[in-house]
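For this depiction, one protein chain was excluded, whereas all remaining protein chains were kept in their positions.
Up next, chain A:
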Amino acid sequence: MGFKLNYLLSILPRLIGAAAVNIRLAVIIMLFALALGTALTIVRSLKIVAVNACIAVVISFVRGTPLLIQIFIAYYVLPAVGLDLSPEVAGVSAIAFNSMVFVSESMRGGLATIDAGQIEASTALGLPPHAIWLKVVLPQLFRRIVPVLINEATIVVKGTALLSVITVVDVLRTAQQIASASYRPFETMIGSALVFLVINLVISLSGRVAESRFAAARV
């Protein structure tokens, strides 16, 4: 059974339709990851020893275990402690939690490059801490970690494919369904790979545009 371009083209519309699910979930995940990652960064910057010790344990768990296992935990283990989540919610929670850690880690790296003198000048002017975060630190931090965020977004998009194993009908699961009905895994897998590739190329390109704009402003 050879490769049939016509067959690939014929299933592309269904795969692209399913991509809407991956894109929607990826957007939600990134929004949560950014918000939670920012919050986590601020909490860590308070340098409360006990809190940071707990966070360090969580971080090493997230970084040291496969994302797939984290997704399974959210879907199969959390119900045992009374948190019965739908596949989408469980999946989004798991990936967002994972991504939050990476966002926070890169923000913490960026934080070290922001000159402490600026913060002192802000403090001396009477800016309260929340205003220093909002007006001074975060705007600079986000610009600085754009490349990392873009990279993280592509990882998240790829991560959404993992949700097919907990029954979310995304590009990959749609492809599997098509393949099992048509016995043509070759075209269907190539097709789903292409769909992810295109999404991530768009993300990378727009990221590059954003980066060069910030570089032009040199901030």
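Convention: a residue touches a chain if its C-beta (ideal position, glycine included) is under 8 Å from a C-beta of that chain, and two chains touch if they have at least 3 such contacts; residues count from 1.
Here is the rule we go by: contacts and distances are computed from a predicted model.
Q: Pick, from "Cytochrome bc1 complex cytochrome c subunit", "Amino acid ABC transporter ATP-binding protein", "Protein N-acetyltransferase, RimJ/RimL family" or "SCP2 domain-containing protein", the protein name that UniProt gives for the chain of this complex that is not shown.
A: Its UniProt record gives the name "Amino acid ABC transporter ATP-binding protein".
Q: Looking at the full complex, which residue from A:78, A:127, A:169 or A:189 touches the chain that isn't shown here?
A: A:127
Q: Among A:118, A:167, A:180 or A:206, which residue is in contact with the omitted chain in the full complex?
A: Residue touching the chain left out of view: A:118.
Q: Please identify, in ascending order, the residues of chain A that touch the omitted chain?
A: Spelled out for chain A, the touching residues are 115, 117-118, 120-129, 131, 135-136, 139-140, 143, 217-219.
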